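Take a look at the structure below.
Yeah, one chain of the complex is gone here, protein chain that is, but the others are all in their spots.
For clarity, chains are labelled A and B in written order, and residue numbers in each chain start from 1.
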Amino acid sequence: MFEKKMILMFVVFLLLTCFSCSAFAADKVKVNVAVTVGPNAAAAQAIKPIFEVKNPDIEVNITEIPWTDIYQIQLLDFMSKKGNFDLVMQSTSFFGEYVLDGFLEPLEEYFNDVSLIDKTAFNLDDFNPNVLKAVGSYEGKLYALPYMYFPQIMVYRSDLLKTIGWKVPATFDEYSNIVKKFSEIKGIYGTSIIGIKGGAGGNVYAWGPYLFGFGGYYIDQQGKPAFNSPEAVKALEYYAGLYKYSPSEAINMGTDQVTSAFGAGNVGIILMDADNAMSLLDPKYTEFSDKTSFDLVPKSPGSEAGSPLLGAWSWAISKFSNNKKAAFKVLTAFMGNDPEIVDAYVKNGIHPRLSVLNKYSSTYPNYALVAKELPNTKTVPVIPNWPQIRNPGGSHFQSHPGQDEPTRRFK
Amino acid sequence: MYRSEDTEPKKHRIRHWSYWKTGYILIAPVLFVLIIVNLYPSLYQIFISFMSYKLGSPISSFNGIANYQKLLTDVRFWNSLVITLKLLLYTLPVQLVLGIILAMLLDASRYHKYFLPLLVLPVVTTPVVVGYIFQYMFREDYGLISYFLRLLHLFPGYNLTANTGTVLPAIAMVDTWQWTPFVMIVLLAGLQSLPSSVYEAARVDGGSWWDIFLKITLPLLKSQILVVLLFRTVDVLRIFDTIFALTRGGPGTGSESLTIYLQLTGFRFRNLGYAGAMGMFLLVIASLFTTAFMKLAKSEGIEEEK
Partner (left out) sequence: MRFVQKHRQLLLVVILSVVTFLFLLPLIWAFLTSLKLHRDVFTFPPKWIFTPTIENYLYVLRETDYLKFMSNSIVISFSSAAMSVFLGALAAFGLSRFRVKGSKTILMWILSLRMIPPIAIVVPFYLMAIRIGLYDTRSGLAIVLLAINVPIAVWLQMSYIREIPKAIEESAMLEGCSPIGAFFRVVLPLEATGLFATFIMCLIFSWNEFPLTMILTGNVSKTLPVSMLSWDTQRGLQWGNMMAASMMAIAPILIFTALAQKYLVRGLTLGSVVD
């Protein structure tokens, strides 16, 4: 009889555990979207209420994930085949991998479905063709739509520039001189490099404009990594040289942290992704918003203009999604023509469509710069083994500047 | 060490068949759980480690010992092993010495029960949170640690986690902060169980304080010290949370411990087979250390279990 009691207790405990997995009923279609924390999420959060009013049958559920973890979290979700995320976000650096492994849904048939989209209103030509190729399509098939661009622009403190009485740097030589000069001001780091390992948001991407400025590229014509080419070495040395004038923790900082270090008023001049830079104009984000100015990235000695790295985040429908059609509606609406949505979007980031970019050039300084920069931009190589090249590369030069000790601000 | 006592009941009347059966019934549920959460995963782990298995695709093919061969030639793996061993080297002695000193101070004080509850707080603080708190405290311009170091003119004042030379001592420091109280409370428990008559006898014999410490206190604390060493060793071998929150293995691979590299390999580079082999390696090291300590405890004739 006590055996019975024991079994009963065991069952009760098991039941207790089972109750904990709560089931929730939903009458609306719920579309779960993954976005990276930062401008991407800010734009999505701003558009969500507008979209839900216009599409009362769809509920958008936004999950914000740090860029450092989004690859792994989405990958684990794909593996589970549960389709917890209907829309997944990828940067140029792992888009190819997702496609090759069959995690993404081809978009073509959805675009052909007239019940889902007004083709005249949503024009794919309005996206920069290079970006559409780099983060949207693989071998001619469309899998994703660019969600946000992030080519680098130069961000500097105009009040400090006025103090030292110099003009805005146009070449990398002038840039490093200004950095040196700024670091002599008490309480200011000349610049901050981005040292953390990684693609979008990390050192491999942030190094791009320096690398291109010195005439190098990530891979050579045979598709082999070219981190040892003379141009790349020069660019790396230049980049490592800047670490001396950066906060020492810059070695572990990504674009997010560098943006907020600038926002805290500690940093003089940086090259920063245009989408992140936008928050520096927000008086709620930083008290230095009216002292922050933008300009084009410095140009290399021989060339006409600087060339930033055109990184972009794109959105795609997960192969395992249970609400693919609703997801497609969300996808196209968020980057669509609706003036209200566009208006909410442009306050938070760099819109992926050319017409919008041009239209808001007069309103937002970084829009004007991105529009001007676009012809000169380069993207990262779209090759399947890019992640395998990227990570060791990232480690390699995270440790490279780590050996130089930064000159200290407090002596 | 568990030494099975003679559990045979002396009363003959209750030694009937169902009595024998009961023991097995009682441990059956735990055995069942062990099979699910330990035996099966371990066997599976061994299986995976011989496979070429990429996360996201089905198990492709038998790989022989290729994954293990790769371990031998992978520079990054050996680097991570060295880092893990270095962490052991940096943390254990410091924590032991500090722990003994603190335990003796507490033992000598009449008011130790007021300090103990506060001193043990670091031990139970969530390690990830510890990582983030220290990331904040290590900051160069507004971090508390950098500020103190600068006041003391001890260091140039940069972020200790930002330099390959100082990142491991910095992590060891965080670990020491968190786990010295553990060493302390265990040793304190040992100290308080020592009979005071031993000390009095020694004092009458005229031994100096140091003599008493070396010849009486330490030998009597041996079992507690072994317990502490065992637990600290296995915990340092599996340190993950703190490093993950603090540096993610950076700068470069400067703080990439075995566990961090394993996570990276499996879930970033998606090479589950290789990560499995690495996991097996980690298992072997951990069990080697454990067995060594157990052997030591046995040879010293110590019964851990009272």
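Simple rule for what comes next: a residue touches a chain if its C-beta (ideal position, glycine included) is under 8 Å from a C-beta of that chain, and two chains touch if they have at least 3 such contacts.
None of the values given here were measured: they were computed from a predicted structure.
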From B:Phe77, B:Tyr90, B:Phe134 or B:Tyr158, residue that would touch the chain that is not displayed: B:Phe134
Chain not shown, touching residues in chain B: 2, 4-5, 7-9, 11, 13-14, 18-20, 22-27, 29-31, 33-34, 36-38, 40-42, 44-45, 48, 102, 105-106, 108-112, 115-130, 132-134, 136-137, 141-144, 147, 177, 180-182, 185-186, 188-190, 192-193, 223-224, 227, 231, 234, 237-238, 240-241, 244-245, 259, 262-263, 266-267, 272, 275-276, 279-280, 282-283, 286-287, 290, 304-306
Those residues of chain A which, in the complete complex, touch the missing chain: 1-3, 5-6, 9-10, 13-14, 16-18, 20-22, 32, 37-38, 63-69, 73, 76-77, 79-82, 84-85, 187, 256-257, 259-261, 264-266, 276, 279, 287, 410
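Operating definition for what follows: only the chains that are shown with their structure count from here on.
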Chain centre separation in whole Å, for chain B relative to chain A (CA means): 38
In the complex, chain A residues that touch chain B: 3, 10, 68, 71-72, 75-76, 78-79, 101, 103, 195-197, 247-252, 266, 387-388, 391, 395-396, 398-400, 402-403, 405-406, 408-410
Parts of chain B lying in touch with chain A, wherever the complex brings them together: 25, 29, 55-57, 138-141, 150, 156-159, 161-164, 247-254, 267-270
